[in-house]
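These notes are about the structure you will find just below.
All protein chains but one are shown at their positions in the complex.
Each chain gets a letter, A and B, in the order it is written, and its residues are counted from 1.
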Amino acid sequence: MNDKSSADTLVVTPPGAEPASQEPVEKNVSTFRLVATLAVAGILAGMLIAMVNEHTKPIIDAYRAEQLRIAVYEVLPGAARYTTFYLVDGELNPTLPDGAKEVEYKRVYVGFNEEGGPVGVAVSRGESGFQDVVMIILGFDPVGGKLTGMKVLESKETPGLGDKIFKDKAFVDQFFAGPELPLVSVKAGSGKGEPNEIDSITGATISSKTVTRIINNAVAEWMPLLQQGIPEDEQP
Amino acid sequence: MPRETTPAQDLIRGIWEENPVLIQMLGLCPALAVTNTVKNALAMSAATFFVICCSSVLVSSCKRFIPREVRISAYILVIATFVTLADMMLQAYAPVQHKELGAFIALIVVNCMILGRQEAFSSKNTVLRSLLDAIGTGIGFTIALLMLGGFREILGIGTFFDIPLFGSNFEPWVVFVLPAGGFLTLGFIILGMGYFEERKKAGNAA
Partner (left out) sequence: MSDQTLFSIFFSAMIVNNFTLALFLGLCPFMGVSARVETAIRMGLANIFVLVLTSLSAWVLNTYILVNAPYLRIISFIIVIASLVQIVEMVIKKVSPVLFKQLGIYLPLITTNCAIFGLAIFQTNRSYDFLQGLTFAVGAGLGLTLALVLMASIRETSELSDIPAIAKGTGLTLIIAGSLSLAFMGFAGLL
């Protein structure tokens, strides 16, 4: 708890800024010294963090890129390489506008097999699950209307139950069997055998339904943009 | 001014007698949020341990330079710095654990326990004693979190540190790994401790 029980007024000043002079503290210590102390502390802290960041950032970035790479290849079986297309002003573009920040743009990963033919597209999406947000990446074939694969990227679902959405092989395999879109989540054993059914996990219905819901919403969002077919690759 | 306690007492005090979570009821947010498994509890304890030890040492070394009026801001700045460092290092070297703990690593900054130690102890004592105090508090925190994590994982999933303990016929009490379980487990532990206190008092009085 912030200990504000001291009789003096606490002057909280962001380092380097002008002192907030609502209630000046006049004791033996000048305001300048107060600000200076905090400013120096702030600068030292900033420098220390920047140094460690120099060291760790490359590791973190490399790991993230690698994880993404692995995930895209996993949900697009048969892909030999992929190209990233960004959604810029409603159109798919392989390059970003000058000076733009990558994180601000939605993107789709288009996979190509060895001969250069398209194998499908992958997108990631996150929505509220049973506990917190579930983030998945999914691969689908917009022309054939089928799912090619799914991978859970982030999940805080209940350990032992909800986390089966990525731990239960039988559940996950369903998404790689080429189900038709849009998916329908059914209780295990009570499905009619339709090609778009996904058996949910017993005891984790909500987490299971979250996965199918995310997939359906993602496909619904991207289908109109891909109506013209998968964007052509610039490379031969 | 030096306290009347011995260095050993500074170390041991935080472990049980003044346990930050179980007795002082500080740092509840992380204690309940990330203790649904023992692994998470350990990771959080380790990160917090790092932050509190470094902060206490730094605050104690610089106590002469920190004017009284801005001491809280200074402590927060120190703590925030180490939390950032812990966050970055965890993300680089243990990315899976980092993802599990998520936002709660950053929330170590507002863990009242750490700020409390700076205000109550590190700002008034030598570096060595502050370090001992920090270690003691850190160990106490770890013990509390392990207790919580242990209960919740054993009863809620049937494993301890991912090692299954019971046969496949065990029906886990899932409620314990849900948020409700966090509250209930800590509540039961506190009730249990209260019960033993009462018995001890009754025994002493008799």
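Miscellaneous remarks
In this section, contacts are C-beta pairs under 8 Å (C-beta built on N, C-alpha and C of every residue); 3 or more make two chains touch, one makes a residue touch a chain.
For clarity, every value in this text was computed on a predicted model and none was experimentally measured.
Note that the absent chain touches A, B when the full complex is taken as a whole.
The residue from B:Ser56, B:Ser73, B:Asn125 or B:Thr142 that touches the chain not shown here is B:Ser73. When the full complex is taken into account, the listed residue touching the unshown chain is B:Met88, out of B:Met88, B:Leu145 or B:Val177.
Set against the missing chain, the residues A:Gly46, A:Pro77, A:Pro94 or A:Gly203 yield one that touches it, A:Gly46.
In the full complex, chain B makes contact with the omitted chain through residues 25, 28-29, 32-33, 73, 76-77, 80-81, 83-84, 87-88, 102-103, 106-107, 109-110, 112, 115, 175, 178-184, 186-188, 190-191, 194-195, 197-198. Looking at chain A, the residues touching the absent chain are 1-2, 4, 10, 12-15, 20, 22-23, 42, 45-46, 49-50, 52-53, 57, 101, 103, 125-128, 130-133, 205-206, 217-218, 221.
The rule is short, and it goes like this: only the chains that are shown with their structure count from here on.
With centres defined as mean CA coordinates, chain B is found 30 Å away from chain A.
Within the complex formed with chain A, the chain B residues making contact are 36-37, 65-70, 72-74, 77-78, 80-81, 84-85, 88-89, 91-93, 95, 99-100, 102, 112, 115-116, 119, 153, 156-158, 172, 174, 177-179.
Those residues of chain A that touch chain B in the complex are listed here as 1-4, 6, 8-13, 15, 25, 27, 29, 33-34, 37-38, 41-42, 45, 48-49, 52-53, 55-56, 59-60, 63, 131, 154, 156, 158-161, 203.
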